[in-house]
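Every protein chain except one is present and positioned as in the full complex.
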Amino acid sequence: MTVVAFSDVDVLDILVVLAVAVTAVLAVVIPRRVSATIAFLVFGLLLALLWARVAAPDVAIAEAALGGGVAGALLVDALHRRQPDSPQRSRRRTATVTAVGAVLGAVTVAALVTVLSRLTAEPADLGPLALEAVERSGVSHPITAVLLNFRNLDTLLEIAVVVFAAVGAAALSRDRIRPVSDPGPVRRVIAVVIVPALVLLAGWLLVAGTSEPGGAFQAGAVLGAALIIAHLCGVHAARAEGRRALAIVVTGLVAFIMLGAIGLAATGTWLALDLDWAFAAILAIETLLTVSIGMALAMLFLAAGSRDEGSVTDARARAAAAGGAP
Amino acid sequence: MVIVDIVVIVLLAVGVMFVVAGTVGLLRFPDLASRLHAVSKADVLGLGFIATALAIHILATEPGWAAVGVVAKLALIWILALIGTAANAHLMAGSRRRAEAERGTEA
Amino acid sequence: MTASSLVLVPVFLPLVVGALSAVLSRRAAATLTVVAAAVTLVTAVLLGIAVLESGPVPLEVAGWAPPVGILLAADGLSVVMIGLSAVAVLAAALVAAADDHFAGGHAFWPLVGAAAAAVNGVFVARDVFTAFVLLELLTIASVALVALGGARSAAAALRYLFVAVTGSLFFLLAVALTYGHTGTVDLARAAERADDTVIVGAIIALTVVGMAAKTALFPLHSWLPVAHPAAPTAVSALLSALVIKASIVILWRVIEYLGPHTDIAAPLATVVGIAGAAAVLWGGILALRRDRLKSIIAYSTVAQVGYMVLLIPLVFAASDPQVAWVGGILITVAHGVAKAAMFLAAGALASAAGTSQLDGLEGTISRMPWTVAAIGLAGVSLAGLPPTLGFVGKWMLVQASLDAGAWWWLALLLGGGLLTFAYTARMVKATFNPPGDFSRARELTRPARTVTIVPLALAAVSVVLGVIPWLLIEVLSAAPMGGGA
Partner (left out) sequence: MTTLQLFLYAGAFILVLGVVATMLVRDLIRRLIALNVASGGVMLLLLALADRGDGEPDPVPQALVLTGIVVMAAVTGIAIVLARRVERLDDDLEEVEP
């Protein structure tokens, strides 16, 4: 799809952009958490439409799996909690602050628009260069080539972000969603049907990622969802907590760096991939990364997720204990 | 061709109608139980109609094994949605009932 | 192994050690972290030798050259900053290993590995997007580290997170503009192609705002005096000594490469200079008015950030920008060493006295003279008095401002030094016995010996480097910054 060929803008584009802007405004101005979260999720969905419009299906899948999936689930889960009363502030002061913010924001937007209008509509020459280099990368899907070959350092660091976020979250959360002791028939069905289906989907996204949209991150997000569901359905073999889970999470990162070191030994360059085994290497890294990412996302979710039923009484007991021993 | 198109359009329209009805129910019904009732039944039914419409369309326009594959995927999507929605509704209702029971014992 | 493959060692080694630390025992994690910091220091020395011999050491990661691939390079600035990071991590790790309560929990070890890898990566990065990812890794690790300070530090950590991520988004917009305008995210290539003064000016302005938020440059500083003291002691030391330097270095790099390609850079630099001046005064005055050790030191960091950005207007005004660059970098290194010493010593004092309040410290000097001495020496370096590294850096900045004919910066440099001296003196004085009253020389929980030695050793490092700064200056001058900035 081309963007610049029209000098007039497509009506459909204007409508989608307007809808995105409106939901963005709603997501930030609505005072109730529930409604704001719903507006944000709709915003994410509409944004995914735009991703399709600018020819970025990989981003759309990732947005659906991570932005809408993981982040959305986390936000929805946070709604469980009672919204604290916002601190009492004088209405006039709030109005003043909001007005100042709005004016500053408007000025910034105007300045940015001035700057952005100077950008050329000509495509950057980086695109053709990168696409031409894909042939020498071992895989045929350009984005996978960028992520796992040309700019694999970025990918490695990004994995590190997820891994250490999981490590931090696991250390910081004092209670987490406990696995269910008695799953019951319905949860058992989910565990038997949905979990394998998701694992299969993750595998497909992984392999497909070498030649078409998909890849380790999308597959990892789906695998993470499978692990969370398995956890919630009482599948003990798939528990995403404790030292064993941490070990799985760090394995992908360490293996990636080790592979980088092997590249150094073989070719004299960090993270270099010899074309003869680039495809196998990329698929091997991707598999490890998928497992790591999936486990890390599941850990992040379970650490951030709310307590299950029954822990309300825990909180009361703790508060009582704290009150008893001042 | 025309007849196929009409069938497809009718099926799509019916499907969309069910989905809309389910969504309206989700928004307008008073309590969790009736909202779940609206969403879980009407949406899956609507999805079924839409999936059928798409299956007929692909079989009619591009017959062949590829089309059969697409139809199989559509069927899979519908079955998974069926299981997922039913299980979700069941779990949400159960969770609400337990929460109410807990509140009842506390009061 | 060639010198160029050494460039990634300071990134990958701490990253692997950090990842392993998540599953290893505390003792093993601590040992590995210390070893990794020592190896990083050796790597910095080796890279320094390579820079002295043949200039900057480039590395094309994965064998792909820009624009398709990522270029990293170690120059004098990278080498010196990696050295600082190795020293700071080494010191914090030794203290944290000696007493777990300074670390805040087992997660300290993996998170410190991640933070060290991220800052070292920033020091060698020449690619703005890689720099963005590194900054995010650093943010995640530092925020989690702050939150290790117990239940009450969570609010401080969260506030830090919001500011830091917002800053990153500004920088990401700058990255997008760089790509949109020049078709590359490699700084050197972008500089070659940058020809629109407005867009380049916007890139620099967005970077300034984003990095000012992450570095806590006045007036975006208010999160720092909340977050840094809330963290466990070893973390506070790392945050002030090291973490804020990453965003400063990114700001310097963007200005080094893109500054010469826009007319807006010089006025922007003046604005940054004014913010820096305000930071020096405001941070100094508030540091004088605080009553808790860690809070004073945190405000001192707010003030010192002002010095670190002062080189930016001087680079544009002076006839020989190299003097301003070297002076500013030296002041930043001096701050890192001295601030690590100060935070670690203050943590030791507070933990021994059972309070961080100044008026609870009376009499601690007779039990812990070396710890108090470390605070005093570190303060001397921060104030820029001889014979410390802080003096050398400040002296070069003074030369640069005289060269630029900008006497007002001179006045600021001296006035800020007085403030620094005043709050250091206040901290030291609080540890004395009240005149004639020796009953206050009470029993203190003596800290482990390492906890006494490490801050003192750091203070000694700033004196040694102050006496023989030539090596650092040589390395920094081997590859001039910015060419004609």
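Each chain carries a letter (A, B and C) given by its place in the written order, and its residues are counted from 1.
Everything below uses one rule, namely that a contact is a pair of C-beta atoms (placed from the backbone, for glycine too) under 8 Å apart; a residue touches a chain by one contact, two chains touch by 3 or more.
Just so it is clear, the model here is predicted, and its values are computed rather than measured.
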Contact set of the excluded chain (shown chains only): A, C
Option touching the unshown chain, where A:L74, A:A247 or A:L264 are the choices: A:L74
Sole contact to the chain not displayed, among C:F108, C:F123, C:Y179 or C:Y299: C:Y179
Missing-partner contacts on subunit C, residue numbers: 68, 129, 133, 136, 139-140, 143-144, 147, 151-152, 154-155, 157-158, 161-162, 165-166, 169-170, 172-173, 175-176, 179-180, 185
Chain not shown, touching residues in subunit A: 1-7, 9-10, 13-14, 17, 20-21, 24-25, 27-29, 31, 33, 36-37, 40, 43-44, 47, 50-51, 54-56, 58-59, 62-63, 66-67, 70-71, 74-75, 77-79, 81-84, 86-87, 97-98, 101-102, 104-105, 108-109, 112-113, 116-117, 119-124, 126-128, 130-131, 134, 142-143, 145-147, 150-151, 154-155, 158, 161-162, 165-166, 168-169, 172-174, 215, 217, 297, 300-301, 303-304, 306, 315, 318-319, 322-323, 326
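Assume only the chains that are shown with their structure count from here on.
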Central subunit by CA centre of mass proxy: A
Rounded Å distance between subunit A and subunit C, as computed from the means of their C-alpha atoms: 30
Intercentroid distance (Cα basis), subunit C paired with subunit B, Å: 56
Subunit C contact footprint on subunit A (complex, rising order): 111-112, 114-116, 118-120, 124-126, 129-130, 133, 149-154, 157-158, 160-161, 163-165, 167-172, 243, 246-247, 249-250, 253-254, 257, 260-261, 263-264, 267-273
Contact footprint of subunit A on subunit B as seen in their complex: 80, 83-84, 87, 90-91, 95, 98-99, 102
Touching residues (chain side subunit A, partner subunit B) in the complex: 186-187, 189-190, 193-194, 197, 309-310, 312
